[in-house]
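Heads up, one of the protein chains got dropped from this complex, but the rest are sitting where they should.
Chain nomenclature is as follows: A and B, assigned in order of appearance, with residue numbering initiated at 1 for each chain independently.
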Amino acid sequence: MGGVEGFIYPNELELQWSVLIVLYPFITGLVAGAFILASLERVFNVPAVKPIYRLALLTALSFLIVAPLPLQLHLGHPERSLEMYLTPHTTSAMAMFGFVYLWYLMVVLVLEIWFDYRKELVLTARASTGAKRRLYRAMSLWSDDISPAALRVDDRIGYLVTVIGIPSAFLLHGYVGFIFGSIKANPWWSTPLMPIVFLFSAMVSGIALVQLIYMGTCRLRGIKSDIVCLDAIGRYLFYAFVIDFSLEMLDLIHRIYESDESFKSLDFMVRTRLFTSQIVLQIIVGTLVPLGLLALTQVSRLRDDTRRAIYAVAGILTTIGIFAMRWNVVIGGQLFSKSFLGYTSYKMEFATREGLLPAIVLLLAPFGILWVLIKLMPPWHQSPAAPHRS
Amino acid sequence: MSGDQNPYLHVFRMAGLFAVGIGAFLVLRALYVPGDFGTFGHYRPAALEANRAVAAKFAGRASCEACHTEIVEARKDSKHGGVGCEACHGPLARHASGDDQAPKPVKPDAARLCLTCHRADASKPRTFKQIVPANHYPGEVCTSCHNAHKPQLS
Partner (left out) sequence: MDLDRRSFLLDAGRLIVLSASASLAWEALLEGRPETAPNYTMTDHWWGMVIDIEKCIGCGNCVRACKTENNVPLEPYTFRTWVERYVVELDDLEHPKVESPNGGYDGFKPIETDTARIKTFFVPKLCNHCAASPCVQVCPVGATFESPDGVVLVDTDYCLGCRYCVQACPYGCRYIDPRTHTVDKCSLCYHRITKGLTTACCETCPTGARQLGDLKNPKDPIHEFLRTHKIQVLKPQMATHSKMYYNGLDGSVR
C-alpha cells in the first residue's frame, strides 16, 4: 500500500474524486466570472468594458457547455445521470445544483445571448442562401421581425435577463462551494466561508480569462486591444482579487488560531503533500505575484504596452493559481484520513477515463467551441463607439 | 417589413421551445421513474426487495443444532458454549439445506484455528484465556488435550 502514511480507514486508500472533479468547479467558476464581467456593461453601465461584452457571454457559454462533461466521465454510471433530474433528492446539494445549472444555461445564458444577437441572426439569414440561410433561420427560431418595436422588446428582455443573471451567476458558483462546504465529515471543506471563497475566486478567474481571450483574439485579428477596456478589467480584477485573498487569509488565520482536532493533521498535509500546489502555486505564484503586479498598475504610471504585458502575465498566473486552489480543495480534502491519523496519496494516471489526458482535452474543448461560436456569431460587429440600444 | 406584427411574436417562439423541453422532461419522468417511487421515502421500494434477495452463506447456529443434537449435548456447560458452530466450521448454509453438491464440512486444522483466538496478544482482554505457544506444550497439537466442543479440562 504505497503512498500511505500513518493510519487511514481501510476504505480510504483510493481517492474518490479525481482531477476531473477539480476541473468542474474551475470551469463553472470561469463561467460565473465571465458573466459578471459582461453584466458590468449591461446593468451597471460601465462603458469601458463594452468591447468585451459579447465575447464574455460567448466565453461563458462555451465553458458552460463543457462543464458537465468531466462529471459524466467521472460517474460510475453516466447513463443514469438523468436520474438527477427525474428523481432529485431535495436534501442533496448536488441534485439541486443540476437545476441551478439548467436554469443558468437556458434561462440566463441562452436567452441573453439570443435576445442580444437576434437582430444579427435575422440580418445574416436574409443575406445568405442555401444551408447557411437555413442555419441562421433556425438559430433565430424562424423569426423575421426586426422592427424598432421588436428590437425594443429584445432589449428590455435582455436587460431583465441580465438582472436575473447576476444573482444566478452568484448562485451557480456559490452552490458549488456549498456542495463542498456542507460536508460536516470533512473539516478541510466544512466551513460557511466556502461558497463565498469559491464565488470570489470564480470572479477572479473569469475576469482574468476574458481579459486574456480578448488580448489573444485581438492579437489574432491583428488589431491593438483597447487599453481603456483593459484598464477597466484590470481594476475589477484587482478589487476581486483583494477580496478573494482576504477571505482565504481569514480562513487560514481562523484555522491556525482555533487549532481544533483536525488542525495538526491538515497543517502537516499542507506543509508536505500540498506544499507545491498550495504554498508555491496557489499562494505565491497564483495570488501574491499577480496581486503585486496589478497593484503596480494601480499606483504607478506605466506605459500602455507595459500595462498590457502586466495584464497578460498576471492573467496567466491568476488562472494557474485559481486552478491550483480548486486542486487544493478537492484533492487536498481527500489526502488526509478522517481519523486525522494518516494520509494517502493521489495517483493520477494519464490516458484513462479520469486521467490527465481527458482533463487536458476538456480544458481545451471550450476554446474550440468558442472558435465556432465566434465564427457563427461574431462579437466584434458592435464597435465601442456605437451607443448601446437602451 | 413587418411593422404591424406583434413585436412579442418571437418571444412566444422562444417560450414554445421551452415548453417543448419541459414536455419532453415530463414524458421521460413518466416513463423512467417507477410508479411506487417515494412510498417509504425518497427511493425505489424495489431496492428493499433487492437487498433481501441475497443467498445466505452461513446457516446460523439454530439450523446446525436442529440436526446435530449429539453435539448440542456435548456442548452443555462448555466454555465454548457461546461460540457459534460456523465461527469455526465456516459457512455451511448449503450443507444445512441438504444440498448434495455442497462441499463437505471439513474438520478445521486445530493448530491454526485455535491460535487464531487463543494466541496471546497484549491487545486482547486480560480475562480472555490466551497462551504463548512457545511456553504451552510446544510441539503438541491443542486437541491432544482439549476437546474443541468442550475445551475445559476439568
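Descriptive notes on the structure:
Keep in mind that, in the parts below, a contact is a pair of C-beta atoms (placed from the backbone, for glycine too) under 8 Å apart; a residue touches a chain by one contact, two chains touch by 3 or more.
Keep in mind it's a predicted model, so treat the numbers as computed, not measured.
Of the options A:G98, A:G234 or A:P379, the residue whose C-beta touches the omitted chain is A:G98.
When the omitted chain is restored, the residue from B:Q5, B:S63 or B:S78 that touches it is B:S63.
Touching the omitted chain from chain A are residues 1, 7-14, 16-17, 71, 74-78, 80-81, 83-84, 87-89, 91-95, 98, 179, 182-186, 261, 333-334, 337-341.
Not every partner is drawn; the one left out touches chain B at residues 37, 40-44, 46-61, 63, 80, 82-84, 86-88, 91, 93-94, 96-97, 99, 116-117, 119-125, 128.
Rule of thumb we're sticking to: only the chains that are shown with their structure count from here on.
A separation of 45 Å divides the Cα centre of chain A from that of chain B. Chain B meets chain A in the complex at residues 1-3, 5, 7-11, 13-14, 17-18, 21, 25, 28-29, 32-33, 37, 42. Listing the residues of chain A that touch chain B in their complex gives 82-83, 85-87, 89-90, 106, 111, 114, 118, 140-145, 147, 149-150, 152-153, 157.
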